Each structure stands twice: as structure tokens, then as C-alpha cells.
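Missing here is one protein chain; the remaining ones are kept as they sit in the complex.
Going in written order, the chains are labelled A and B, and every chain counts its residues from 1.
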Amino acid sequence: MEITPHAEGELPIEPSVINMGPSHPAMHGNIHIKLTLDGERVRDAEVNIGYLHRGFEKECEAHCWQQIFPYTDRLNYVSPMLNNVGWALAVEKLLGVTAPERAQYLRVIVGEIARICDHLTYLAAQVMEMGAFTPYFYLMKGRDWLWDMLEEISGARLTHSYVRIGGVAWDLPEGVKEKTLEILPKVEGILDEVDHLMTRNRIFLDRMEGIAVISGEEAVGYSWTGPCLRASGVDYDVRKAAPYLVYDRMDFEIPICSTGDNLARYLVRLEEVRQSRRIIEQALAQLPAGPVLLDDRRVTLPPKAATYNTIEDMIAHFKLVVDGICPPKGEVYSYTEAGNGELGFYIVSDGTGRPVKVRCRPPCFMGMAALSRLIKGHLIADIIPTFDTINMIGGECDR
Amino acid sequence: MGLEFTTGRLADAVNWARKFSLFQYPFVTACCAMEYMALWGPRYDVARFGAEFPRFSPRQADMLMIVGTVSERNAPVLRRIYEQICEPKWVIAFGVCASSGGFYQNYAVTPGIDHVIPVDVYIPGCPPRPEAVLDALVMLQERIQNGEGWSQRQYRLDQERARLGLAEGSRP
Partner (left out) sequence: MSRLALEKLKERFPQAVLDTHDFRHDETAIVATESLKEICRFLRDDPELRFDMLTDATAVDYLLDPARTAPRFEVVYHLYSTSKRRRLRLKVQVGTPEAGRAERAGSGANPSEGDRAGEPEVDSLCELWPIANWLEREIWDMYGLRFRGHPELRRILLYEEFVGHPLRKDYPKDKRQPLVRRPEPEIAEVLARRGRARSLGDGTSPAEKR
């Protein structure tokens, strides 16, 4: 360890190296940061990820296209619906099909509910790890209400696997539309309470404002996307830049902040929840009647009655389950706006029922790549809020 | 109120105190963490069971709760943390990934943490509902009361070996 003189007439300083993680309460799962400290100040940081590497890509190569949905649920596990939607869109792009209109609206609705859940969870973790416990309980209450809605729609609180290639699994149950419209104002009320408690709080501002600033150009160099990039002033949201599903019919805004510090990333996500609520309400109002699954035997399973009674549908069912959907040979890159940014799926098909390659382009991996640059020069206490604002989700970052 | 009466045996009283004051060390990795967070929330409220507050140092904890998938890279970390927790200690495997590897049967994932540390209660589910976790917690509390936890049994085995004058680790 080199001993460097601090300044003229002062004692020489030996930097200390300590480990933060991998098992650490604020490390959102397991991240290992090797800190070289000069007192409380971080001189250098080496970020080691990969403690939750679960072999997503290798598993996908061994499964059929439609069997991959549960694996995508567990990528960004705070907003599983958004990953499901992203995967379905990728395979549909490869196949060259489009889901029916009602299914597209339903995908937007459940996707935006998932986005709200993602941001609520981010908020809960952010404030709790800075020592404010109260908003955590309020936000968990709100998230549980939303999970009740998702449970009514899909059957599961967390790992839904609701979306299918060619549409969604089934239609909305009765009463869900009204209940969702009732719950959304209550969730926004909770958000207002948390906003009221935190955003102008002296301690919160001291810990967030002006910390870990990154400029727009640098963020683009690190391939940042999503709320973190928009907090640095770059106007890029896949829903507006390259609209997919029915986002071009929705009236909503993209919050952008120019300062690029922790507070900016927090404010952008806060405002995105309100915009997501607008989208859900519009989508529920515009929801058209119609089927929720494409009627194409190369892609979707036939209804059960038909499978049991007609030979063609039974064969179609058999082929789809045993061989899997067989898309044409080729490669596509399909991207959607997930909770953390541009979630991309690059898939290569050789014409069989199993993919040759499935690559998930994880938005928070890019965030983590910049983490060491963000925390250098700051105090240890600044690491936690900075790490929280990147919203690293282990399942997505390490896959 | 529901005060439980001790039967006059000190061990029962001590176990009663242990079961209602579990300090968890949450070894949180993956998606089950979301249900774990919901468990702390106001609706499912694990505080009613006395197991509320996590202690983020293994020295101060007595229950290791492995929440989520343990990759092969994480297994030595887990082992080390388990060894640092003082006796008596209990282990809950939260979720199928911790119990058996879940549906990640590949090069990267430990196929169940019982390949690395002894487990007292397994909670299946992907992720398990918070009600299932509370059920498992109550099950663990019953085991603690009856002295059936792994480390409690090991302690009794060690006592037997000492009494019979046998070497450590041998079968009494």
C-alpha cells in the first residue's frame, strides 16, 4: 500500500481497503464493492457483480420460446410484466405477427401497473436505506394493493407469466377495471404523502442533492437509458422515441431533469408514477372489445374445447407443445421501456422450436458499470443513496 | 393476553424465549426478496411473531433466512456467514431456489442450500406467499420449542458424547 503525503506538513495517509458486500443489507441482493478509502472518502471503487448469475441465457437455449416466460419474470423481478411484454414483442417481431388490439391495451395496462410497482419499491428501498422507515410501510401498503390487482388478473402476486406470444393469457376478470380505477388515486395519495415527507426534507436533500452527478454525454457513453438517463437531461424514452403497442395513442409526458444527481433520479421516478397512472386510466377508458389471443395455430394454442373435439386443433396443440413455436430463421433485436430503461432482447432463431441465442440487454447492468465512477470522491455514506438511485435489480443485472 | 405457562423445566422456558425473539439475518439475493419486503409491510406484519427486526451482522443474529437463489459464487459467502452466527442458530430456506435450485438447474446455481449448510425449514414457492412464510415461521417456532432445530440437536449430541467420553463427531 503506497503511503502518500496528504499535504505539506501533514502526516502521510495510507488508504484502507474494505469490502462492502456481497452480503450487505443495502446491496439489493449481492454486490461486492471493494473500496479504497481515504478516511471516509472513496478514492477508488471496484464493483463486482455476478453473485446472482443464474444462467438465464443458457436455460433459454434449452427451452421452447413460450417456455421462457417464467424466466423473463425473474429478470427484473420488481416489474415482471414489463419483461414478459418485452419477450413477447421480441418473438412476435421475429414471427412477423401482431397481437390483437385488446391484448395490446391489456399489455400496456399491466405493464404500467408493473412500472408503478417498480418505482414504489425503488422509493421504499431508497428511503429505508437512508434511515427513513415510515415511507417504506406506506409504500408497501400501496404496492400490496397493486399486487392484489395483478393477482386477480394473472393469478400470481409476483411472477405472473401472464403475457403470451400472440396476446395475453386470458381476459380481464370482472370488476378489475373498476377496482383498478379506485385504487390508483389511493396509490397516488400514498406517493404524495411520501413526497411530502421526503422531497423537501433537509436531511434528504443534503444526502441527495449534488451527489454523484453525471452529465448527459457521459451517461450516453455508459449506455444509460431509462430514468437515470432522463435525470441527466437526455430525452430518450422508448415509448416516445419508437412507440410500440398502443403508446402512440396515449397522452403522457416524459419527466426530464437536467442536474443528473441523485435527487434528479429520484424526482424523475416520482413523476413517472403519476404519468403511468395517466396511461392506465386512458388505456382502461379506450379498451376495445375483441379477442385477447391471436387466432393463428402456428403461434397460439387453440381453445380447449376445439383441442378435444377437432383433429386439426389437437394436432396444432400437440405440435406447439412438443416442438414449440417455430419462427423463421433470422435474428431480431426488440426493445421496450422497462422499469430501468431500454430492455432489449436480441434473439437468433434457426427455424426450430428452441432459440439459438437469447440475449437480454439489461438496463441496470449499464448503470452498475458507471457506479465506481459515480461514487469516487464521495463519502461512504453517499454510496448507499447513489446505489439506490441506479435501482440495480440483481436478476436483471446478473441474469 | 395468552401467557404461556412453563412446565417447570428450564429448557422449555429458554426455548420459549428463543422462539419469540428470533433475530433474523436476511441473506437476500433474488425475487423472493419482494415477498420478504411484503412480509415486513403492514399487511402481513412479521412483527407479530417476534421475528421482526433483522440484524445485519451475523454475530448478532440467530436465524439465517436465505431468501432467493444462491449461485455457486455465493455459496462460500453463505457458508462463511452461517459459520459466523453463534449457536443456537436456525436456518430457513425461503423459496424453491434456496430449497432445491428451483428451475435453474444449470452450472451457475447451487441446487439447494442444504448442499452447503443444514436447513431447518424449507418454504416452497416461487415466490412463496407471505402466508406460507408465516406458516413456516410458526413451524420453526414449534420446532424451537421442542428443541428439534438442527443446532439444538447437535448441542445435545455433543453433550451425550461428552458424557460418554467419546471423541467429537463420532456417533454416540
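Throughout what follows, a contact is a pair of C-beta atoms (placed from the backbone, for glycine too) under 8 Å apart; a residue touches a chain by one contact, two chains touch by 3 or more.
Just so you know, these numbers come straight off a predicted model, no measurement behind them.
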item: Residue among A:13, A:220 or A:254 touching the omitted chain; value: A:220
item: Residue of A:87, A:105, A:138 or A:236 in touch with the missing chain, whole complex considered; value: A:236
item: Option from A:68, A:94, A:127 or A:338 whose C-beta touches the chain left out; value: A:94
item: On chain A, residues whose C-beta touches the chain left out of the figure; value: 48-50, 53, 55, 57-59, 61-62, 93-94, 96, 217-218, 220-223, 225, 234, 236, 241-242, 330-333, 335, 342, 344, 346, 348, 350, 356-357, 359, 361, 365-366, 368-370, 398-399
item: Chain B residues touching the omitted chain (full complex); value: 72-73, 75-76, 79, 105-108, 110-112, 114-118
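Everything below uses one rule, namely that only the chains that are shown with their structure count from here on.
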item: Where chain A and chain B are represented by their mean Cα positions, the distance between them in whole Å; value: 31
item: Residue numbers on chain B that touch chain A, as the complex places them; value: 26-31, 33-35, 37-38, 40-43, 54, 56, 68-69, 71, 73-74, 77-78, 81, 103-104, 106-109, 126-127, 129
item: Touch list for chain A against partner chain B, complex; value: 22-25, 29-30, 50-55, 58-59, 70-71, 73-74, 77-78, 121, 124, 136-137, 140-141, 143-144, 147, 157-159, 394-395
